[in-house]
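Left out: one protein chain. Kept in place: all the others.
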């Protein structure tokens, strides 16, 4: 363990008087240009170089950002002593190797989710970063989403009571990935959100999946999760769906919340519930149902990716762990691995490896 | 096996010139009055007597239907030789005993879902009914729902292609049952619909459940189902929800359907899909996505319960099995039992008992 | 003017110890059976007789309510000295004559909206009722609708601020009336609601209409209304529409409300608005927009028709004007007449006759 303090609950507020963090971006595929744009516009960062193996991808970027240096050699980033942080946005299979080399070169690292292809690799990255006192931050963007943070605040304030269960659907038509399953592709979003909302990682996982279109690449998954607190959750993931759904229902003992990330009213709070006034006299069983007001609170409009990269820069300057911490990223990988293990055993119930030890992070 | 022919695919059309079937209703609780009203209005039936242990329930009915005889003794129905069929709408725990006595007394029996509390009981009822050549019909009302039948017609016509997966949510705030879990209460609806749509019973079940409000009575369940054809399904059931959902998504290889039983447009057909034009050259992986028209077909407005009771009467007269057959009811009980078995084993994957042998019914 | 006090703001609360009001219903067409059912179930009323010219309509009712006397002669109601109130639910063209005869026979009168076919007739009815100290109540059911009353409470409490404008749509496919235009058929609903919400009757009306299907019977109308307070309103009415809309938007200086009578959340309160912080320095024009929370308050579930007939009975006993007063009914007729006048003059702007003198009622 390094001298890093535990991360504060809020995001690290970037001090505008700080010297901007000099960063480079590696990987200009589907997501990379979004990272480039946000770093370019963020005064906390100074984007000095971009890297991609494909010259044509670099050329595209040159048109928009002629002032940014380009290279096809990742080593150029490592060797440039002026670069403080490297943002890795390459295929999942390369995350581990590139992040490791960057850390070994003394760079702070932001790496797109999942942080690595296995928990073993992820744990090694965490260890190296700790040893070297470097920031290692996975790109769990939803931890910076205003609706997600509004729900977390409700839960922390006790507004929802105990969380009975959560049911979530993240489905859409496309985009099939050729190298990973839908659980690896979309699962990290929900697993990181659940971890952030509930403050715990599931202990057990059961999953059912099917490779409908591409043989060997599951494109739909039904995943059941159990938490130590008693909360249960279901996560439905799919690249095959009639329409886009980003819907999460959170049922608490006091109130319920529906979070629909595609809606103009992303959060709706239902002051509804059921209770058993006198459970001991159960023979005189009499439920009480309450249906009250429904509130759509005003949610701040902000780009999560901007806030996320801001937290990366602030973390480097402040030495405080980012909200999307490397350990959270490791836990997420462990959940995805448990999903894979369950699928490999025909849907058996699988324990999430060593999660108990990590929930205190 | 009796001389009953296999049931025709359509419902048995009641011949208006037939003599109405003389029926009695036992059980005037929450659902019974709906059965009474529908039998009263159906010219294929002649409702001659109602039975309930509670005189006040009988009195309520007398106000509305003064011409119908009443009794608190079930035996009165059995002993009345003019009564041909008995409609059982009592608590689930009494279904088996009352249905058995009615069959033994030579009466045709309609019994609310689930047909019995265990597959052993259900199988015995099926056998007795077969032996005696009597109609035994469970009340799986959704088999008579116009939207469900419209979807079945689409599937049978091949419009949807192969059914990749089905995801369904049946949640609402209330009504907690004191004697059964949410899986026994709501599950039979979805399990009978899936059986009817797919023509097969699941082979394996995995379930996760929680008793949130009443200790010992699970009020939320996440159920994963596997079918021999390769289709997979997820069924979410709950008595705790911010708002009523009756939503089923069916994803086929050619089209997709969303069935929302609470909507004015209960069925929406999406001419959308994904395909892999040349799967053999997988290295040259290139998915094709298609997003086409969306159609909300006009759905006939009809009360499923009326059609269901009509089928009961017609089945008695025609000696043709009703669409909601006793064997289908037995299969449904087997699935619920498998859910219970999975829950008892901490969510283990459980084989649905003997389902393979019954799918040909 | 009789000794009737002005009506209290709330509805007249029926005292359960009062002797039930003996009433009769005349007219058993489309709406009459609803009146019969509600009177039958209301302990404040004793429905003693029903009247219709068509024996078959009477026969239908006999099946459901065998204890209620029937007649084809309206005179039988007038001559029955035990009858205190007559509920008139006949075609609009007969409202005036039947209500007048009932009042002259000393009966309290509830008459379906509109109270009469012309303001001249309506005014005469008001005068006769006043002279005789009888209740004359038009059936403006929406004045008893829980959502409408919730909105009125918001306005009265100043929650919405000044009412800038109201826009409302009441459209559906059907049912074309053969004897009246859509403005006479549907207009009274919105005109009575606006009168109730705003506490004033419009001063001027402009209308555009078209008889699309039945020559001479307008089935769509666009009606603009001006009020003395400065509020403006638009009312869209139609029997031709792709789907049912019952949507009213109320824009106030502080908040805005959307009232959708077809929704599970009939009222949505938007804490949104625009303001001009410093209007005097208009050259430095700088608008401020505020978009805040959205609230769907819990609305009591109650049948407006029941509450309305309850108010009729209570008014008879208490001698307090019903919420849906005869003068309000007269004002509504004046607005519809102004619509007709505007249409007769090719859409000219028309003053609502004498409305100013009546707004203090």
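So that you can tell them apart, the chains are marked A, B and C in the order they are listed, and the count of residues begins at 1 in each.
Basically, a residue touches a chain if its C-beta (ideal position, glycine included) is under 8 Å from a C-beta of that chain, and two chains touch if they have at least 3 such contacts.
It should be emphasised that the depicted structure is a prediction, and the values quoted were computed from it without experimental measurement.
Asker: Any idea which of C:62, C:104 or C:275 touches the chain not displayed?
Answerer: Only one of C:62, C:104 or C:275 touches the chain omitted from view, namely C:275.
Asker: For the chain left out of this view, which of C:62, C:93 or C:243 touches it?
Answerer: C:243
Asker: Just name the one of C:60, C:153, C:214 or C:344 that touches the chain not displayed here.
Answerer: Of the listed residues, the one touching the omitted chain is C:214.
Asker: Residues on chain B that touch the omitted chain in the whole complex?
Answerer: 265, 271, 291-298
Asker: At which residues does chain A meet the chain that is not included here?
Answerer: Here the touching residues of chain A are 66, 243, 264.
Asker: What residues on chain C make contact with the chain left out of this view?
Answerer: Chain C touches the chain not shown through residues 164-165, 167, 169, 173-176, 178, 204, 206, 208-210, 212-215, 219-220, 222, 224, 226, 230, 232, 234, 236, 238-243, 249, 251, 253, 256-258, 268, 270, 272-276, 279, 282, 285, 287, 289, 291, 294, 346-349.
Here, only the chains that are shown with their structure count from here on.
Asker: If you average the Cα atoms of chain A and of chain C to get two centres, how far apart are those centres in Å?
Answerer: About 55 Å separates the centre of chain A from that of chain C.
Asker: Between chain A and chain B, what distance separates the C-alpha centroids? Give it in angstrom.
Answerer: Taking the mean C-alpha position of each chain, the two centres sit 41 Å apart.
Asker: What are the residues of chain A that contact at least two other chains?
Answerer: 291, 294
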